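Note that one protein chain of the assembly has been removed; the remaining protein chains are unaltered in position.
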Amino acid sequence: MAKITAGIACSHVPAIGVAMDQHITDQPYWQPVFEGFEYSREWNKKNKPDVVFLVYNDHCTAFDASVIPTFALGCAAEFTPADEGWGPRPVPVVKNHQEFASHIAQSLVLDEFDITIMNEMDVDHGLTVPLSVMFGDKTPEDDWGTLVIPLAVNVVQYPAPTANRCYALGQAIRRAVDSWDEDINVHIYGTGGMSHQLQAERAGLINATWDQQFMDILVNEPEKARKISHVEFLRETGSEGIEMVMWLVMRGALDEKVTEVHRHYHVPASNTAVGHLILENHA
Amino acid sequence: MAKITAGIACSHVPAIGVAMDQHITDQPYWQPVFEGFEYSREWNKKNKPDVVFLVYNDHCTAFDASVIPTFALGCAAEFTPADEGWGPRPVPVVKNHQEFASHIAQSLVLDEFDITIMNEMDVDHGLTVPLSVMFGDKTPEDDWGTLVIPLAVNVVQYPAPTANRCYALGQAIRRAVDSWDEDINVHIYGTGGMSHQLQAERAGLINATWDQQFMDILVNEPEKARKISHVEFLRETGSEGIEMVMWLVMRGALDEKVTEVHRHYHVPASNTAVGHLILENHA
Amino acid sequence: MTRKEKEYDDIPGTFVFDADRSRQGYWLNQFCISLSKEEGRQAFRDDPEAHMAKYKMTEEQKQAIRDRDWNRLLELGGNIYYTSKLGAFDGIVFQDLAAMMSGMSREDYRKMMVDGGRSPEGNRYKSEWEKK
Partner (left out) sequence: MTRKEKEYDDIPGTFVFDADRSRQGYWLNQFCISLSKEEGRQAFRDDPEAHMAKYKMTEEQKQAIRDRDWNRLLELGGNIYYTSKLGAFDGIVFQDLAAMMSGMSREDYRKMMVDGGRSPEGNRYKSEWEKK
């Protein structure tokens, strides 16, 4: 039986990818960001997943304004790193576990989640940066070392799905994984955040107190975390802090009680507060 | 306040559109089909909607296999009749009530329906045939005589949303309409069906007994209708009979008690059982 | 992974277009939908093999297209809404396509429909067909 053994939360700041691609992670600005990922990479080697279920958002790269799915599940054989205006990141093509992805798609629709199936899709930094964080430096000739099922969430056009809906989706993903008859180790990633605002006069907003509290309740009192309103995310964590609803999908897929084996928080990476959690699941 | 005053169920057989476009509705084959629409057109003139919320499915025309949304809500300014392989139907462009459509989109997402927003979309016979049924002959130079908000439902790739989910979506559409602060008359259409199978050795299956029972319980016992399983639709009504889940969206948007003012049922139109209901809502 | 049994497997004469079929028929269906635009139709008219070669279809799928083997197309992952675009390309209307797939003459099929269609009696389970 497939099992979700861990949940990983991770910011997906594009500049983290750029720092890795340009090999400047040792610079004083970046060193404290990457120091916090050292444990994660060791842990990841020891707990190697067969499949990563990766919840992220597209930043108007694969999706333009013509079609805006709330939840888009990648069912293609593979996903190419996208050109985001600077050329594609020099990282491997992302390979799917297509049969498993289709099973999850079917299970979610029957479980009354109204997902969109994507049979062709490029993937942007929202997906590749967390993989780089966990799997380290990779060239286009390499393999990521895991299969990946991407789930893109609309957090660009208001309203994103609610925190509560995201949590419920996580629970449904768990049911879909638990009903897949293959002995594989699955990790689920919730990416994006933490507090940041990229736009207009309030750009640069960071709310470290709120972010730390969010990590506390997400880990230990998820029933509280799922009640956070959109306007609280917008006001307290900046207009792009809303990305944190994706952490709730991850959390919903885990047990009520989990073990936090790693936490990392640093300000800033570019405009953003970097947050990162590794939660072990004991199901 | 916007009000849903009626729900209309209607098959959307492409051949019905072809018969109208070729002006052969008086032929003996078509006469009994169109006779049943005479009352509807009179009723429609007397109860003229400002906006039709039209639930239909695309038949691999606007959507190809690359992107498959479960529920796709049309938010564009207008929608052009699509070329389905025979050239586009000679009917008017479909015009949206864009602000109202956006309001409904927002309301549905906050109500935890995971819709896909479509800002560009062509529309096929699934949408234009029911309009032709209700509004009569129209040329491309005419106006449909109503604004239209289209909602496309995936019924092509298994699994379609469940009957229960469709009914719940109807209830959520009702809440969205009721919270729109403009005095307009809204009709909701559930289209597709009734029993038909277009493919393989069992093509031509028609189940008139089941269809009539379905109309009875849809009108009077919707709580029973929402429990119908996918496999029952497939086995009893043919592989394309599953389209009838869209009738449940319409029904969910109406009161528990409604008045059936018109029913029409005829076999065949091409491969399909034609079913049609007009239900008045008294909210 | 062996293919799981599905609750609709026992319906006779029917291909339920689920995720497995969708995956298998992806490029076949994308080929078919190219025929819903005039430029695709023109390309296929001008050079059928060259147009087919643009889509990553299997040789079996291409052969079924060449043969216009409508049921085989469904078996290989085609969906009727897609394969009917190939029918439209040949000038075949939906009802005649349905007749071909069910192995009936155009006239017999049309008469069956006018008389009320194919009855569900005896057509719900594969076991009912095997008895025939």
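When the chains are written out, they are named A, B and C in that same order, and each has its own residue count from 1.
Here, a residue touches a chain if its C-beta (ideal position, glycine included) is under 8 Å from a C-beta of that chain, and two chains touch if they have at least 3 such contacts.
Source: prediction; values computed, not measured.
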item	value
In the full complex, displayed partners of the excluded chain	A, B
Residue of A:M1, A:I24 or A:C60 in touch with the missing chain, whole complex considered	A:C60
Chain not shown: contacting residue from A:T25, A:N47, A:T80 or A:Q157	A:Q157
Residue, one of A:L205, A:M250 or A:I278, that touches the chain absent here	A:L205
Those residues of subunit B which, in the complete complex, touch the missing chain	75, 98-99, 102-103, 105-106, 117, 119, 181-182
Contacts of subunit A with the absent chain, listed as residue ranges	14-15, 29, 59-61, 64-66, 82-86, 156-159, 195, 197-208, 210, 230-231, 234-236, 238-239, 267-268, 270-271, 273
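The rule is simple: only the chains that are shown with their structure count from here on.
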item	value
Between A-C and B-C, the pair with more C-beta contacts	B-C
Distance from the mean Cα position of subunit B to that of subunit A, given in whole angstrom	37
Interchain centroid distance [CA atoms averaged], subunit A/subunit C, Å	39
In subunit B, residues with contacts to at least two other chains	65-66, 157-159
Residues of subunit C touching at least two other chains	18-19, 22, 26
